[in-house]
Each structure stands twice: as C-alpha cells, then as structure tokens.
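Written out below as structure tokens is the structure these notes cover.
A protein chain is absent from this complex, but the other protein chains hold their places.
Order of writing sets the chain letters: A, B and C. Residues in each chain are counted from 1.
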C-alpha cells in the first residue's frame, strides 16, 4: 500500500531523503549465482551523478555505492541485495528560507497537505536525487538481462527545449554532456543552456529509450501489460508529463492500413507498435519516449503563498539543474531494465513449461 | 504476479474472454454501507456498449450486469462485490478462419508466443470487450467518490483521426455518437466515419479525461505516484499508445518561468501541472489525455504469416469498430475513478490522523 | 490490502456469502496447457459437501461448479479461471431471529463491530460454506502438482473430541463419514456423534494433512517461509485454533540430540522437522496438524447480549455441523495444494536457472 516498492517478482524498495544521512534500496528476487560487485553498479551512478558539467547542478556528490548484503564471494546469493549511498554534500542551510513558503511547480505544497509537515532539505524525498537508488538497482537488472537474454537498453535526448536533436548514432551519446546521439549539434545545445542559465530560467526536454533483443512474450494481460508498466515507470520519473510507445500520439491521425505492422517470414516489416501488442512484447525493439517539464527551481521570481496563505514571491537560489531532462536518460534506462527483468521472472513463473506446438518461426527471435 | 488484478486498497480482479460463457470482476475493499444496486452500474455499461450507433461494432451485447455478492439489502457489506456479465452474442464461427494466421497489429502473435496456444474467438482475452468489467467496477468507484468527496469524472473525444474537436461544453457529450463535447462538428465526424467504413479502413483518436473536486494529498511517492498510476491505467487500455498529464508533451518546449503554476491566496493561478505535483494531487482538476491507435481489424488486406511462418495475406471481416477511440471515454473515466478511490483509501490508511499545524489555506479546498 | 485474495504467483480471489445468489473464485496465474474440466473439480467439492451423512449439517447444496473462463477446448489458457457455484438452498428465514443478537463463539459480533452491520443469513461471509471455492481452486492446484511433480496430498481425522483415531492406512479414509484412516473405530465414532447430537452439543477435532513427493527448495526466506505460509493457510480455516508442523508442540520437551534429522546417503534418517528446514522444503513428507474448535451453533442455551447491550439467552436451531472438523480434511488438503503450487511457481521465477555445482545426491529426490 505504501508506494516505495517497485515490481513484483523483482522488487526494489527505495529509501532516503536528499539531505538525510543516506539513500539506498533493497533489491529482492534477483536470481542467485550472478557475478556482481560495486564496479558493476558505479558506472551507471556516475552517468547520472550531478556536477559533471556546467549544464547540471553543481552539487558535488560522490554517489559511492556500497553493497550491504545478498552477495557472497562476488556472486548473488538469491537473498536481498541492499545498496547504500551516503549523502556527503548536505548544505541544507541553503533551504532554510524555504520552510515557510511553497515553491511553484514543486512538491512542497502537496507533501505538506498529505503528511502535515515540511522537509525543507532540498525537497527531501521528492528530490530527483532519489532516482540514484533506482539507477543503482537498474544496473543489476541490466546486467542480468544482458547475460541471460542479450538485451541491450540505451536512452538519449531527442529534444532540448525547442531544439530537435536528429539521431545520428548511439556512439555519440557518451561524448557530450547532453546524452545527445548527435555529434554536430552540441555547440548549439551548449549555447542554449548558457543563455538559459544567464536568464535564470529552465527548459524541458524529450528523452527516447530503446531496448533491443527483448524476449518475446513478456507482459501480463489484462492489467499489468508491459506497456502499462512502462508508462507507470516513466511517468513516475520526476518532471515527466507524457509517455509514448511506438508511434505514440502520432497514431491519432494514422489509418489502420498504415499502422498495423505486417508479419513476414523473417520478422515484422515495421515497428509502429514499438514492440508491444496486446500488452505483450513482440520481440521487436521497445521504443519509448518521455517528455520532461522545465525545472521549477529558477531564479526568476514567481508568486506564491506562505503556510498561512499570505501572498509572497519566491526566487530559488541553491544549486539546480536548468534542464532536468539532461540527466534523465540513465534513469529511464534503469527503469526499463527493472521492468523487463521483473516481467521476465514473472513470465517464467507461469509459462516456464510452455512449448510451442511448432518451433518459433525462423527469423522470429525466440524469447522468454 | 499474474496481472488480472488492479489496485491495492481497492482491488479489481477481472476474468473472462470475449466469446466464453461470461466476463466479470470481483471488487474487494469497497467500504461498507454504501447504497448500491445494478441500476447504479448498468448506465455506465450502456455507454460503453457496442451496437449503439452505425459507427461502432454491430455486435449485439446486452451487457447485463448481475451483482453476485457483497451487497445485502441494497447496501455494500464490505465483502467482495462480484459482478457477472453473461456473453450472449458469441458468433465465434466468424473467427474460425483466423486460427492459423496472425492478424497484423493484433495480440494473436504475442499470445501465441507467450501461452503456446491460439484462442481465435474474437481475440479471447485481448478483446476490447474485457473493458466492460472494468467499466462496471468503475461505476462503483465513481459513486463512492461522488458521495464522499464530491468528485466528478468526465471524458470526451478531442480528436477523431486528423479532425480536432474544439471543446464547447460537456453538456454535448451525451448527445452524439462520438462523446464529442461539441454540437456543431457532428455531421463532419459522421461523414468522416462513413467514408472510412466505405474504404474498409480505420482511424485513431485522442481522448481527454478530467476529474474535478479531487481530494488534495492522493498519491504515494516514490514509485506509486498518482500520475504514474494514471499512466499505467490509461496505457493499459486497448489501443492506447500515449498518455499525457497537464501540458504533456507541450512541456518540452516550455520555459520554467511559464510552466510552474503560481500559488495565490485563493488557489492556483494556472494548471500546467494537470493536478499533480511530486506525484501527489494538488486539488486542482486532473487533466489526462490519451492517444488511441486505429483499429487493426480492417477489410484492407495486409501481409502476414501463418503459424509455420509461411507468408499469407489477411483481411478481417467480422464486426469491428472502425475507431476504437469512440467508445474509450467511459473506459478512461472508469479507470480514473478506480485509481482515485484506491488512492483515497490508501491515503487514509497512512494519513488519517494528519492534522495540519495550520488549517488548510482558505480557497485551497480541503482534501483526503 | 483487502483480504480475499490468497497467494502471490497463483492467486485465488474468493467471493460470496452463504445465502447470497452465488459463491466462487477467480484463479489467476495457472500455467497454460493443462487439461481441465469441471469433472476435475467436482469430486473434491463433493467430498466437502454438506448433507452426505447424518453427522454433518443437513443443508442440501449441490455445490455444482461452472468454469466461466480460462479454459478453451479443455485446456487452461493461462488467463484467469473463474469458478461459479450457485447457492440453491437459501433458507435464510431460519436466521431471521438472529438479527438482533450475537451468537457466542460466532463472528456475528466482530463483523458488526468491523463493518457496522449484520448479515444474518447463515453467517454471510463468515460461514464455513465459503471454503467451497477454496476447495474448488485447490482441485486445480492438486492436479497441476500431481502432473508436474508427482506430489500427492491427503488429509484425515486423527482425533474426534477426546477419541484418538489410530492411523491404520489412508485406504480407509474414503469409506467412512469421518475421514478416519481407520476401519475398526467407526462404530465408536458414530456413537459419539449420535450422543452429541442428542445432547445438542458439539465437539472439536484434530486433522492431519500430509504431502508426499514435495519438490525440494520451496519457500521464501525470510518472511514467506513455507511453514509460515502453511500456518497462515491452516489457521485461516474456520474454527482452527492451533497448527503444528512435524513434531509440533512435542518439540518443547525434546533434546536437540533427538530432534535434528540426520542426513544419510540415501535420504533423511527421520522427519522430526515435518519436511521444512529454515522455511524451505527438504523433499521429505510435509506433516501438518490442525486443531478445530467445537461448533458454536448448538442447541444448548448460552448467555449473550443484543445490539443494545441487553442480556439475553440464545440457542441455535438451524442446520449445523456438530463437529466442523468432520468436513475439514478436504479443505486443509486444498489449501496445502494451493500453497505448494504458489511456491513452486514463485521458486521458478527466481531460481529456474539454478544448477547445483554437483548433481543432487543420489537418494535425495530432485525438486523444484
């Protein structure tokens, strides 16, 4: 009933606040026998980490992960894997002036109304910092998927504010501060961000995530469809306001004669569906897009009220990302990995004995 | 782990196939003492029912609901409410020719790969008919929300294929076959559908759903955020490929100085957020949009394969909706009602004792 | 959160009241492809059915089960299996006089305090009749266990009131009204029951259930241990007040030098543990015992109060079992089957890939 646990067969329970002593998670249900050390997890945390370029928050967090349990002599044991990340940069004095007001576009007001109190320390639990344990857990799922199914997951930025970022190749993603799959547009993106920072404003972004070599047959109709769970996970990322799968909102103006992906002896002829039919994976690439709103913490003053309802204005100083979308790709990748692993385990609980009356069609990759 | 149950504090377990003996659901967790009869449920089923205009499938189903349990002398008892809908129009012979091929854009292929068999009877469990039990359950949730919180939920079509439908007023919705909130555009929509039907093709649609008088404080951070659960529920509706909340994909090109909704002594100044901040309801209207793909069952032939992987072509006869979006508004309403009731019950499990240190701000509606 | 669903990977959702229109359940998660018809379920229902001897309630219920979904052409499809049992003998007028008082030893009082109302129709949801859907679901699990693992489950009465029933052999169980594994003691049991009925009183009983050919490795440490889940299921049967596994309460006075079952090259040397170590099945027989209290509905008058707290006396007429334990063996068997199947599916979700570094020890049966 409380909501800090994700998944069914693979369960991740998240804890912590941005300026408390530590954040972390407990991963339950990971199969035993998989090689795992902190070195498998740290790189994904480093990709999400703040302070890596001038375009993201200058908060300095090592985000050093410690495995507390569930691994013995370098292999998972099948028992819960607890991951701990100590908070090291807790300058909560930055936030002292926020105690009595509500930042527009922030969760301050809703937390206060739900729980009856304010935790002014950098947003407390609503901070984007709490995506770090999810990213750490996602690294475990990503490793399992790769080793058992060859599944790969990669995310990138496809629009920064009003600038569309053409896809040139995934090899570019690691070589710029924006997770852009593009080598030529980077100076323009940097200029855009610098101007924004000077203006004290922020902008939105669009992220795309793809999974390849996805096992066929993952997803539980009727309610826990694979696409439904993807939408749940992506919309739950801080600042996300929209999620699309396959052709997404483009389907509204499509015709059925165009949309339905034809089956050929050597596979599907197209992928308008984005890898899911009837809530179950087809074996094609999963194609997911998400829209992230502009950061609400900006230097430009906005009207607000205090806790007694009196009008005030607020400009947020502190250290903030002018575009939260910039660091969102690793988060979306992690969630997609966790979901796919969860569904792969769920699938084999029920369907491990399924033998097709005929062998899978040549060219149609075997799954599950 | 299996996926046929929706919700946590209010749980709906769905069963049935489109051409089996019956479909239905079991609702567990409804508070006791609420007046309830079949007459409270039937109208919502009738709104979703096929065969009501020439623009939807001509299948004739009474969709007559029977309450099997959980109600005594016209009031809920607190025990599970089982709802039964007998299938009456089971012309499965229409589907006999589909046994050995996979309809493009349909779940035939993925069900076969997941479960190892084909149920050719109108799609079996993947049929849109299985939204009927959800709609029936939603009627119960909707009644509880209205009576306890004054919450109202209404959905409408905002685009039919490439035709945008301007919002004129909710009072028009019940007076046309399209759930259009518009009185003047109906002839054009009818022409559009008639042309489509003559062409044997289908089109997509966009639906908008809104909830008013939403209690403040609903939603469980970190993972079970209210918006995450809305995205899950909406993406799980047959044919949905995209979900937006508030400004949705429009946020990508927005500035933070525009997006963040300012708080005023008498309420919020705008609703870019669509009623959710940090995954928790603000008390403003919930604003949700979904994109539905064009029906895959069309008369125009498409390439496919049979179960041995040999190429074939397929044109779907049978009785199908040329635009599944037309009947989607009541389904989206039902799911939003179920989610809000679930979260209202979850909220009071943890937070029933919360007393704000100060009374809620005048003009900011009390919630939860 | 509401409690009408049992299990995790195999989920049974129970609905209905003893004198409403119908009772039943929805089984979700059953693997596809298993042969299943009503004829596989009805015999277990018939074993539990009332009215089969003069020693149980004379209520006449056909307990005819109908499969509403999840089976196509005689095989499970992997989608939810809904089972419906119509109530046919609803003489609720028998209970009209109970509306304003609380029967001692019954759930009348607690339901009233929990839900704020009385359902006087034979106990409504608290009736032992609601074990029928569990028994029906158990028949499905029992079939799956037998076919996939060779697991057998059998229960019997080991004490009727103060009479101990020596175990002579399971072949006797089906040949007497008491589920007694004994051929010689039956006349004495019959006399005991006849005397009790004449006195208008009731008595307790002890039931033993055993499972053979149990897969090794079932059970989830830390909390969802196999023995913990067995205790949960058995204590949840109406009237049960105690549960033992293996040597049960006998371990209090044992020494460790006696209790610990030694391992031999050809298997365990003894079974004090009752088939579970550390919450995980050992592959030995599961040995479970339960104590059932005497029926509270007796003809002998007892003191009670009415809903306004005024003293009254109550003697229960109606049709009741003078020993609810008599019909308990099929119920305990069904629950043990459901639990074992649930844990077998859960086990393979996480551990399907486990390969022992050495083959299982000869003589130690392979499991899971």
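To be clear about the criterion, a contact is a pair of C-beta atoms (placed from the backbone, for glycine too) under 8 Å apart; a residue touches a chain by one contact, two chains touch by 3 or more.
Just so we're clear, the structure is a prediction, and the values are computed from it rather than from any experiment.
Asks: Out of C:74, C:187 or C:265, which is the one that touches the chain we can't see?
Replies: Looking across C:74, C:187 or C:265, the contact with the absent chain belongs to C:265.
Asks: Based on the whole complex, identify which of B:3, B:20, B:50 or B:78 touches the chain you can't see.
Replies: Selected residue, touching the omitted chain: B:78.
Asks: Touching the left-out chain: which of A:26, A:65 or A:153?
Replies: Considering all chains, including the one not shown, the answer is A:26.
Asks: In terms of residues, what is the contact footprint of the unshown chain on subunit A?
Replies: 1-5, 8-11, 13-17, 20-24, 26, 28-29, 32-33, 66, 68-70, 72, 75, 77-82, 84, 114-117, 119, 121, 124-125, 345-346, 349
Asks: Which subunit B residues would touch the chain omitted from the figure, given the whole complex?
Replies: Contacting residues on subunit B, toward the hidden partner: 1, 9, 29-33, 78-79, 148, 221, 345-346, 348-354.
The rule we apply is simple: only the chains that are shown with their structure count from here on.
Asks: Centroid from C-alpha atoms only, then distance subunit A to subunit C, rounded to Å. What do you get?
Replies: Measuring from centre to centre gives 45 Å for this pair.
Asks: Can you give the whole-Å distance between the Cα centres of subunit A and subunit B?
Replies: 25
Asks: Where in subunit A do residues touch at least two different other chains?
Replies: Residues 1, 9, 221, 346, 349-351, 354 of subunit A each touch two or more of the other chains.
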